[in-house]
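Pasting a structure below so you can have a look.
The excerpt is restricted to a subset of chains, each kept in its original location.
Letters are used for the chains, namely A and B, taken in the order the chains are written, and counting of residues starts over at 1 for each.
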Amino acid sequence: MNPNIKPYIERLNALKFDDMYQNDFLLTWEKTDQEIEALFTVADALRHLREHNVSAKIFDSGLAVSNFRDNSTRTRFSFSSAANILGLAVQDLDEGKSQIAHGETVRETANMISFMADVIGIRDDMYIGKGNTYMREVAKSVQEGYEEGVLEQRPTLVNLQCDIDHPTQSLADMLHIIHHFGGVENLKGKKIAMTWAYSPSYGKPLSVPQGVIGLMSRFGMDVCLAHPEGYEVMGEVERVAAANAKQSGGTFTKTNSMQEAFQDADIVYPKSWAPFAAMEQRTDLYGKGDMDGIAALEQELLAQNANHKDWECTEERMALTKGGDALYMHCLPADITGVSCAEGEVSASVFDRYRVPLYKEAGYKPYIIAAMMFLAKCENPQQILQELAKQGEQRWMK
Amino acid sequence: MNPNIKPYIERLNALKFDDMYQNDFLLTWEKTDQEIEALFTVADALRHLREHNVSAKIFDSGLAVSNFRDNSTRTRFSFSSAANILGLAVQDLDEGKSQIAHGETVRETANMISFMADVIGIRDDMYIGKGNTYMREVAKSVQEGYEEGVLEQRPTLVNLQCDIDHPTQSLADMLHIIHHFGGVENLKGKKIAMTWAYSPSYGKPLSVPQGVIGLMSRFGMDVCLAHPEGYEVMGEVERVAAANAKQSGGTFTKTNSMQEAFQDADIVYPKSWAPFAAMEQRTDLYGKGDMDGIAALEQELLAQNANHKDWECTEERMALTKGGDALYMHCLPADITGVSCAEGEVSASVFDRYRVPLYKEAGYKPYIIAAMMFLAKCENPQQILQELAKQGEQRWMK
């Protein structure tokens, strides 16, 4: 069973994406529509190769450096899977949560870990204004290091979740949507509800809803952002979503009613997050070292949360959606009522009905990350895909 | 110096072991005699290839996930060595000791870590009724994930030690015995004494003695289990040993006398373990979160232990064995009197005389684990061994 890589190559031939070569992936809205399409195409092509047991190793050796400032199982495994597919070994840096380095230290460490690094993946989503900024400092540092002759290759930065965006998540989500609806051409006019949902836990990152509205608004869909009053996301990303919607012929609307969001939705994405303003405040408190202030803020937010326990994705709400069977999405793990907590984001029966699609949704992430690396590392991806398919090196001698 | 892989292939040709393909390795007594023999044969074949500097990589890429709930150096290195021999990269999950996940969480995590996983190795030996159960939950979850199309391949579960069995240890031990006595055909009627020994430490796992009596009873040997009163092992495994002995033409006997066990023994395996009943009690206390109860139990067990300091493998006792030179075995590290503790499982002079064979015993483990992976991953192992030998890819350009 030989892989048929031709359709992917032909699709790539029609696209312009040469700026992705030797470049980073930090925010989806920094990429053109054609670049996003190239990414999806390469992700699908890499999956196609693997399904046909053909190796996609473009590296004989080399390192993929991971730097997780926060615990992570899913993203860590996705990153190491992506590295492994392409032939890179993972070396963890893991600087820890507390230490937020600046200036000289960032520049120096970035170079010191990069002598053999082809990729650096960073997850830093704890503090508003910090994570993405840190990634840009690292990117700038290795770019300079490369230009100054310190580094023999320029490692590519991959944003594995920051304070603003979570591109590997939103792109995996989007590729799931595309395949679910049989192609991007079927998405025009579809309604997607990115809605807040109650969780007993505190301070879940904003990068998921922000990533979703910042990306999903590019495909002509009607993106509806729903949350209780006070749970606003970053204004800057809302403006991105509005501009995207306008350009793509879709809409971007907001509501404080979960019902309204679910009404006739084709896709629902109910998920807890913390208010942006509160997260900004937390960052300030952290900057001042005011740990009592942080503890007080946490109590305040938990109390505020408790007022919105009715924001749950129930069967009743699912019944409001288009044909009663909208695609339910989540980045996982979800807070499931009666399973992982007493009252949560989603009722057990809804979650259970969508378990398989949810797992499949997650399964796109390793390929999305691998595609980010591939496009940053191959000057002519079509030719490399062609070579890989032709070599037909078995991944696994069965 | 070309490898001569033919004898191994011929031996495999005479055996039926096709159920091992795409299957897990959880308890030795779930495998047939021919499957166990196939495992030993493949372990020896992989060693033969390596000794002749021939690569046994059957994977060009892929992940071996390790999940150690307990500290481990030996088994961790054996697992990563086995993965490395076959071409897999290790990715650690390491969920930690305290967190014993259930149901939805196990199912979800098992799938999330398995998108690119070919093997999952788990060590979970802390609580009676938990470790093996957890492994079966993971195995069931990835089986379902594979059938539902979530996973492109079905990762193989390898039991790296549970509450019931320690198959990678007992099989490495057994392969050591086979080679020491010049073949499995020489084992009929040999006496092996699996005996309790004193250690100042608390709560050593039962999986080693259980694994040993559950496996060694299959080869026509006289298996003698010795321990002070009150140090009974799991009844279920004793029944396995008795049934095995009957079927293989050997015997399975029990005694409360270390002397009796050593008398005319060909092999002695003196090692500390905790009473099964006490370990069940500990699990209940843990379930109730009764940490004071656990601490009290520990004191009680240490006091009980101290009554049996005379259960030591001394030169005097070794003199009772067949010809005075039984093969001394241990899973390591041993508590050596006057070396690692004041009073322990074995006297320094006995341990020292057997140091080299003990190290060799341990050296079988990476090959046993690699053979478990190999047989689960190759539909036709004979053909793959043939190909590897024929390719003759150098492991190391010397």
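Operating definition for what follows: a residue touches a chain if its C-beta (ideal position, glycine included) is under 8 Å from a C-beta of that chain, and two chains touch if they have at least 3 such contacts.
All figures in this text were calculated on a predicted structure; none of them were measured in a lab.
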(message) Just want to confirm the stoichiometry: 2 copies shown, so how many copies does the whole thing hold?
(response) 3
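Assume only the chains that are shown with their structure count from here on.
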(request) Indicate the whole-number Å distance between the mean C-alpha point of chain A and the mean C-alpha point of chain B. (result) 41
(message) Quick check: in the complex, which residue numbers of chain B touch chain A?
(response) 58-63, 65, 89, 91, 93, 103-105, 108-109, 111-113, 115-116, 118, 145, 148-153, 377-379, 384, 387
(message) Give the list of chain A residues in touch with chain B in this complex.
(response) 50-51, 55-57, 73-74, 76-78, 80-81, 84-85, 87, 89-90, 332-333, 336, 339-340, 356, 359-360, 362-363, 365-366, 393-398
